[in-house]
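Rather than the whole complex, this shows some of its chains in their spots.
By letter and in written order, the chains are A, B and C; residue numbering begins at 1 in each of them.
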Amino acid sequence: MIKVKLVGATGYGGVGLIELLLRHPEIEVSTLIAANDTGKPISHFYPHLQGFCDMMVYAADAPEADADADVVVYSTPDGIGMQLAPEEVKKGRKVLDYSGDFRFNSVELYKEYATRLGLPPTHKSPELLKQAVYGLTELHRDKIAEANIVGNPGCYAVACILGLAPAAQAGMIENGKIICDGKTGISGGGKKPKPGFHYPEAYDNTYAYRLTGHQHVMEVERELSLLAGCEIQTTFTPQVVPMSRGIMATLYGTLAANATQKKVLAAYKAFYADKPFIRVSDAPSSTSHVRGSNFVNITVACDERTGTLRIISHIDNLIKGQAGSALQNLNIMFGLDEMAGLQLPGAHP
Amino acid sequence: MIKVKLVGATGYGGVGLIELLLRHPEIEVSTLIAANDTGKPISHFYPHLQGFCDMMVYAADAPEADADADVVVYSTPDGIGMQLAPEEVKKGRKVLDYSGDFRFNSVELYKEYATRLGLPPTHKSPELLKQAVYGLTELHRDKIAEANIVGNPGCYAVACILGLAPAAQAGMIENGKIICDGKTGISGGGKKPKPGFHYPEAYDNTYAYRLTGHQHVMEVERELSLLAGCEIQTTFTPQVVPMSRGIMATLYGTLAANATQKKVLAAYKAFYADKPFIRVSDAPSSTSHVRGSNFVNITVACDERTGTLRIISHIDNLIKGQAGSALQNLNIMFGLDEMAGLQLPGAHP
Amino acid sequence: MIKVKLVGATGYGGVGLIELLLRHPEIEVSTLIAANDTGKPISHFYPHLQGFCDMMVYAADAPEADADADVVVYSTPDGIGMQLAPEEVKKGRKVLDYSGDFRFNSVELYKEYATRLGLPPTHKSPELLKQAVYGLTELHRDKIAEANIVGNPGCYAVACILGLAPAAQAGMIENGKIICDGKTGISGGGKKPKPGFHYPEAYDNTYAYRLTGHQHVMEVERELSLLAGCEIQTTFTPQVVPMSRGIMATLYGTLAANATQKKVLAAYKAFYADKPFIRVSDAPSSTSHVRGSNFVNITVACDERTGTLRIISHIDNLIKGQAGSALQNLNIMFGLDEMAGLQLPGAHP
């Protein structure tokens, strides 16, 4: 079995990976690390795991934290992975990081990202940054297969980039501008209680936030620009809806001259023909259709009357938006079947 | 007291008006009519009204249905008001209709509307149609004051039109195209249970619907085109989020050459300076801030980097989107204070 | 106008009273005090109040905090009111406190209460404690009318005591034991975010808490024992359900020998005949029927087959369970109509 050392085990991103690996035939969690919730089994913090995973959670500097591992997964906020990864890489371990630490592989781009977020602008492991691969499996499968360091994509970024990649590549977006109207469930904000996520404030309520700039925009623009071969600018409106899980990104652009709904649909079906986790359709879908799974349901619904490219992308923010993408990447990094441990449809209702 | 005969009293739009009129100093509900839920007091269907309104609900053809009234409000689906209104008008009563029956004042426009919806294309009261005034108070106050027949606007239309009216009038929308990304609470679908509104299907779920065309688009385009002085085309994406009440419309267009966030904000503040139910700001708001009230909270949040006009409009779909607008119109139709009975902030949380 | 100085203005209990007083003809909020959220208008913290109440929130030691007032309302946690009230009483002001500080009028009983909660056992204003009246209006109307100091009841206690008072008084509870199975909405836990109230944890989830003893049990036992003329012991199970507002208390006891469903129902109707906020019925009700109002909906549903007294009591925890009861008490303390400012049915849905 391939052994995973999971840092940040007690957050939603950590427990998500634990859940997925419980059914994985070749990868297992071997060490659980956390900053605060330590000294107790993970099933103390997540009682549904009782009997399934009762491993102890250790602090990063505990002796047990240094057990044997093939790969270290950082399910941690920005700034942690870049600090701890070098030592792990020296030990010959691969690294996958959920944060922005390894999503940009130059210090300049990282600086821009960090500056937007108000983080220290200097990356702490520039030598590792150079090797880092952006972990959006559908776009970078081959590089991920050879990577030692993978930066898992942002949850919104997964929905937006996959929602527009075929149109970008096919030159179907006129004038290089797109709008991403994003709606997220509240689990995307993590496990830590905050005023806007307090049940009485969050129920029966929808609101926008970070209107002056969300940290996932840079990824979206880079990836789509690469595919389009020209600059793609993104207006991104992050919004919270009263759900626990799910992201729905409604994406808009100007339809290029020759593009029609029919052509766009065909382009999407072709682009994703061999991608096992992408479902393309011209019928409406819903976040509940992907809840609990690693699938991306993409609806192509252009408005020819107004000449508008319109795509709706649905993911489970904690699976395809986080732990599922992580596992998909791990599968590829270790030469396994891309779908191993991810062959699950979720549950309804 | 001005007497209201309320047809469709047992739907959400009906009970909403009853609730509001309970505190109105000069208008009262005098007769309650419904198609199905008849022969019992309204408080049987809505027990929270017990002791506040225990009036009997009658069928339209019951003798009691013909009691004295100053105005008839049709809180009914398309097709009812146009059939029943002529007789009421003959009796000298004013008419306000919640449906699309009197939103368009030519048979041609009505035909287009009805055709989109799959309704019979011929309006049944063309002579009344000519006199009908579109009941968006902030835009048509003077005409409403003199109107005998008012077509109350669609809930989404209220959010979209008010959200873009100042920009349209000021010529700040480049190229005549806008995008309306609408999110609605489920009460917007009415009282009748439907599969997509069944709790286990609707909770933790967000989805788009009617992607090929929503019935409120025509109103939006007509009103904004009138204000802009040129054709405004709308791409509208109606979406359901797991809320009971509230509409949030995120509106996008291309910023005209000289327009900036600062100028747009100023234009909005000026346009709505004397409109008591509109709050303009550049800070994010939320549907919970207007829940239970007749207010429209408008956030001006243009993205100058991408040259995008971005406006977010929040309403309570059952108040400003329906019964509240109706009462605001009634106030004006009868020469009363526009805010009478609507001076309420809602409750939090 | 009677002036209220409101301490703890920015919590849910504070804003609830502000909302109610907005429509009160004779009482108004005159000073707003808070511990943390100070230096800004209340409408900054509760934007729905914008234009309705934009008064500044002050710290308790700010000069403005000492403005003229007829009554001081402490919407604060245990321990605050007893410390601050003496000074206010000296100034001739009446006092109403939401916490347990003035619910027990002997130092011994307070000590027992405080000990259960892990609070310091010594009451800080024993001389005021003696004058304190328990503010359950339906039971202590006359004393409240003459009181200078009123201890507003706990939210669960309101639902339980009113749900069982008639049975207790009529001797219909055999063997002196009752069970209170309580379900509360999350707003009952206040405005402060906590892990169990974080939306992703609280949605789609029901759980019990404080199984070894809830602070409201003492009130319940005292009041019911007084009515019954013998000791009534309570097993109380507090439970959280995924709602914002509402308490439903399902109450069980052994039916006394001669008691039947019919007799119990009659006893309840008689007991509450002149209580304007109590609705008694043998039909099921729901928390939504009292949401947004000061009403208590009581369902009498004894199970004669098993000889079980069963009563279900529904309140809005933030109104009849808190701010509404407070206002009902204020009305009586100042000789006003008990229903002033409370004549509201709530809104549906």
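In this section, a contact is a pair of C-beta atoms (placed from the backbone, for glycine too) under 8 Å apart; a residue touches a chain by one contact, two chains touch by 3 or more.
Worth saying up front: this structure is predicted, and the values here are computed from it rather than measured.
The total count of identical chains across the complete complex in this file is 4, with 3 shown in place.
Everything that follows uses one rule, which is that only the chains that are shown with their structure count from here on.
For the pair chain B and chain C, the CA-based superposition corresponds to a rotation of 180 degrees in steps of 5. Central chain by Cα centroid: B, whose mean Cα position is closest to the mean of all protein Cα atoms. Once the centre of each chain is set as its mean CA position, chain A and chain B turn out to be 39 Å apart.
Inter-chain spacing, taken between the CA centroids of chain B and chain C, is 38 Å.
Note: centroid distance chain A to chain C, computed from Cα atoms, is 46 Å.
Among the residues of chain C, those in touch with two or more other chains are 12, 187, 203-204, 244-245. Residue ranges on chain A touching chain C, taken from their complex, read 12, 185-187, 191-195, 197-200, 202-204, 242, 244-245.
By the touch rule above, chain A contacts chain B in their complex via residues 177, 179, 181, 183, 185, 200-201, 203-209, 211-212, 233-235, 237, 239, 241-246, 248, 250, 252, 284-288, 291, 299, 301, 303, 305-308, 310, 312, 349. By the touch rule above, chain B contacts chain C in their complex via residues 12, 15-16, 19, 22-23, 46-53, 187, 203-204, 244-245, 279, 285, 288-293, 297, 343-349.
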